[in-house]
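Missing here: one protein chain of the complex. Every other protein chain is in place.
Let's turn to subunit A:
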Amino acid sequence: MWSILLNSNTQWVLLSTAILGIAAGTIGSLAYWKRQSLMSDALAHAALPGVIIAFLLFKVKHLFVLITGAAISAVIGAFFIQGIRSSTRIKEDTAMGMILSIFYGFGIMLLTIANRTSGNQSGLNNFILGQSASMVQSDVWTMSILAILVVSIVVIGFKEWKIYLFDRQFASGLGLPLKGMDVVYTILLVTTIVVGIQAVGVILIAALLIIPAVSARYWTHSFQTMVIISALFGGASGTIGTLISAIGNGWPTGPFIVVLAASFFIISLIFGKEKGILVQYWQMKHHKKQEIIQSIPTSVLKKEVQ
């Protein structure tokens, strides 16, 4: 086990999945308040055909090429969802469900073709459930730089993002370019998704965006703290999940990352100081006690009358 940890490639991969988790936790908090958690899942699935098409076209497995394809495909998916929602009577959740499954199905179809035609067994299967062990140095760099960029953009414009999420109408009155911010938000979301698909996989990357944010909600009443906690949960899930996968030698990374994120969620749900189950139970019990104490004199009085 320790020999794996001492391997410098493993260390780099761990660092990059930590940064990825931080980026996902940050953007996930934005998505949570934009009420678009499910959108990230749809976009992640929609990214798959792009990965395969990019591979079929350029015959290289360079991460930057593949995630560019993934990003284009995800954005096309987003346009379809937007188009269906605004020009038909179909609601957004249905549109997302349709696009998610159609793009994913199409991606799997292309993947089968790619695996048959290219003899080298491409390793494209890793993009479905994630395989951080397959990452090389250049992949690590691509992923880390993009993820850091995403986090920086959120941090620099933090107060603008806050009002953008809380009160769009007022933000517009202040002169914030809402349409532009919508575009930047989508770019950030898509970037986070596509840089994460090699390590976490298209099926599960959305979990890394959604779960840390909801877990963080149980610990704070401040948006800033929520984003920080969410980033920490995301980073921890990414690192520990990758570590377990590395020890297992060939185990898919995505599922472990998600299981870890889910454990953080369960801990938050139970022990969280803001409306966690235990805290609520104690508050309720305390309240009940107070009520009983206050009501004793009257009940005693009633008995005496009878």
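Heads up, the rule we're going with is that contacts are C-beta pairs under 8 Å (C-beta built on N, C-alpha and C of every residue); 3 or more make two chains touch, one makes a residue touch a chain; residues count from 1.
Definition applied: contacts and distances are computed from a predicted model.
Colleague: Pick from "NADH:ubiquinone oxidoreductase 30kDa subunit domain-containing protein", "Spermidine/putrescine transport system permease protein", "Protein PafB" or "ABC transporter domain-containing protein" the UniProt protein name of the chain that isn't shown here.
Modeller: "ABC transporter domain-containing protein"
Colleague: Among the options A:L165, A:V200 or A:V214, which residue touches the chain absent from this view?
Modeller: In the complete complex, the chain left out is touched by residue A:L165.
Colleague: Contacts of subunit A with the missing chain: which residues?
Modeller: Against the left-out chain, subunit A lists 33, 156-157, 159-160, 162-163, 165-167, 169-170, 172-175, 217, 220-223, 225-226.
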